[in-house]
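One protein chain is absent from this view; the other protein chains keep their places.
Letters A and B mark the chains in the order given here, with residues in each chain numbered from 1 onward.
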Amino acid sequence: MPKYGMMIDLNKCTSCQACVTACKLENNVQIVSEDDAQNGRAMFWMKMLTLEFDGDYPNIRPKALPRNCMQCDEPSCIKVCPVRATYKRPDGIVAQIYPQCIGCRYCMANCPYTVKVFNWDRQAQPVQMEKTYDPDVSVRPKGVVEKCTFCIQRLQKASEKAAVEHRKLEPGDYVPACVEVCPVDAITFGDLDDPKSEVTKASRDYRAFGLLEELGTVPKVRYLNAIE
Amino acid sequence: MSYQDLHDEDEVLFRPIYQTSRTFYVVVIALAAVFLFGLGCYIHQLFYGLGATGMDEPVSWAFYIVDFVFFIGISHAGTLISAILRLSKAEWRRPITRMAEVITGIVLAIGGLHPIIDLGRPDRILHLFERGRLQSPLLWDLTSVTAYFTASTIYLYVPMIPDIALLRDRGGKLHNFYRILAWGYKGTPRQKHALERAINILMVMVIPIAVSVHTIIAWIFGMTLQPGWHSTIFGPYFVVGAIYSGIAALVIVMVTFRKIFHFEDYLKEIHFRYLGTLLLVVALLWTYFTFAEFLTTFYGHEPAEMRVFLYKFIGAYAPFFWAMVFCNFLLPIVILSNKKTKTIPGILVASIGVVIGMWLERLIIIIPTLANPRLPYPTGMYVPSITELGIAAAATSAFVLGFMGFSKLFPLISIWETKEGREHSIHEVSMRLRDYLPGQRDEAGVEASVKAEI
Partner (left out) sequence: MHISRRNFVKLLGGSLAGFAVGGLGEALIKIPNAVVPILYKGPRIETWKITTCAKCPGHCGLRVRMIDDLPVQVFGNPLSPINAGGICPMGLTSIQNLYHPDRLTSPMRKVNGKFQKVSYHEAYGILSKALQDNSGEKTAFVAQAESDFMGRLIHDFTQSLKSEKVAIDRFGSKTVLPYRSAADDYPDFIDFSRCDLIINFGSQLTEISESPLFFSRAVNDLRSKRGSIVTFSPKLTPSAFKSKPWIPVLPEFYEDVALGLACVILNDGTYDKGFVQKNFNDFGSFRQLILEDYSPADVEKKTGVPSKDIIATAREFASATSPVAYFDESILQSSNGTRNAYAVLALNALRGFSGYGKLQTREIPGDDKTKSDAASASWNTSRLIGDADLKVLLIYRSNFIFNSPNSEDLRKAISNIPLVVSFSPFIDETTELANLIIPDHDDFEKFDAMSSTVTGAPVVSVQRPVVKPFYATTHTGDVLISLMHDLNLSKDLPYGNYVDYLRANLKPVYKHGKGMLMAQKKPTGLEKSLHEAGWQLTSYSDFDEFWDQMLKYGGWWDPFPKVEQFSPTLSLSASQLTGKGSASSEKKTHDADSLTLNIFSKNLDYKGNMLRNAALTEQFGVERDVYYDTWIEINPNTAKKLSVGDRTKVRVQTRRGSFVATAIHNPTVVPSNIDVPFGLGHKFTEKKYGINPIDYADYVFDEATGTPSLSETSVKIE
């Protein structure tokens, strides 16, 4: 069984936010109303963090960081879920069962990375959004928590395709949308259990670090520090 | 003792049940209006979604959870205080226990509903039973709150049976209602013995349940990894806080009913002074816990913890924090440790301060932690919406309404316990005292001296 992981190279990342848009469109994430967005309810599974800075003006750089769900190996969100609406699959993906979620938001309160988003309400979506919904992904109702699932629908599709073609899933058959669109290939995705995969190689780099690793959540999305 | 030839020395305790003033109806209508408004708010929220509240990312828990913790805290008034006082055979408990237990029952029902109000999908509440994971502190909480509610309702009901029997014997419109509830109690020695045994077992049982409830609520927060929550002290800290707010709420209720129903003869200043002393002790205990909690945070100086710490001390929540320090520490301790101010009005002021302060404490525990996530997100100020305020107002008015309803059905002060106290306690206490003292126990001598005293 593979163990999917991701390495994001901050040295390559240009903060272009293509991953943010791609994620939003691929997963039919709701566009909230103007008021809701201004009240801090905008929903992004992938988000750029740019509010921390390194150095003093003018030798200052924002610590820009694309942040999706860390897909922890020891997720603190599934520990506290009262109804098993969020769970870890054997392949390491921390997934969500939307119809099971009761909306208690305990997982949100316990996520050290604050990656989970809640459907506070359900707004009528712009027509052009609805027309371009990804038909492989369900649209979540109000009152449930959602988050990045490593584009699990793509894994589903890829493994079905592989099964039809009587072969095993090969590296590269399945990548999440953010990985596919990244203009500078800053995001590497693959099987962390495969010693030859690119993501494993990248994770052994001396620049590799995980966000808040000291909490023992063992994030499977890790970063390569910028060289500066 | 026969119920037929009942003399009316405690008639004042029956009066609220049979006499209803016009003010009562006015107050009921006003409170019902508030309650209906809150209900309307909830129905709006049910259809619109939790977007009707002021919650956002990252403050995903707010008013409802604050109220939940607060109300469950108040519920400790009752059962815990009454059980402890009963257990320690404190004779001054007799006029207090009933009211304390009623607070528990009503407040638990209200507080227990808050997590459901807070759910994004209340229609899926049954998933908790169908697919519940016992590993989640929320399930522990569900278990303990229901257990506590059951135990404390029984604990309220069982000591009330003799009084219900009294009411049944007086007849009236609700005769049949009382007949069913009285469960055939006639006051025979066997029944009396069984009743006392039941009360004894219940009061021993209810104490660990009560402690566990608040510990588990603390663990909802303590089990997370969040700065400001992840702390071992939280269990006992919440229990102390709960008892603190419970006593304060009890004092407020007692003063109110003393005034309205003229219970001056039953609730004497001495009762309040004893409660005041208890309040003072718990206040000091609470202060000690608070100090220990913040000092360790500050000294450790962990960045994420410090963000929350500073948010409370000098940040956006500083006004609430310092208001809490004033209400929970300065005000009660100054009032209660000064003989001149330790009067009924003084204790009432201190108690009101404590109730407000404890609510603020819950707010300060919950929101600053959520508002300061570990990663650099922008933090906004949480402002409750009208829906949340409406539901909070409705909860408060439901509490008062519940109490008013109770006062129209059952006596607010345990009549049989008062009688029992009058008839047996003086003797018993003298005997007990004699036991404590050096020298031989001489039953006949004591009895004689007691009689002489009377």
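In this text, contacts are C-beta pairs under 8 Å (C-beta built on N, C-alpha and C of every residue); 3 or more make two chains touch, one makes a residue touch a chain.
Fair warning: this is a prediction, and the values are worked out from it, not measured in the lab.
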Candidates A:A18, A:C69 or A:V145 - the one touching the absent chain: A:A18
Residue touching the undisplayed chain, where the options are A:D73, A:D136, A:D173 or A:D193: A:D136
In subunit A, positions touching the absent partner: 11-12, 14-18, 20-22, 24-26, 28, 31-32, 34, 37-38, 40, 42, 44, 47-50, 53, 57-62, 64, 95, 97-99, 122, 125-139, 141-142, 152-153, 155-157, 160, 180-185, 228
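Methods note: only the chains that are shown with their structure count from here on.
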For the subunit B and subunit A complex, residues of the former touching the latter: 48-61, 115, 118-122, 124-125, 127-128, 131-133, 135-139, 142, 220, 223-226, 370, 373-378, 380
Touch list for subunit A against partner subunit B, complex: 36, 39-42, 49, 51-52, 63, 67, 76, 79-84, 100-106, 108-110, 112-114, 117-122, 142-145, 211-212, 215, 217
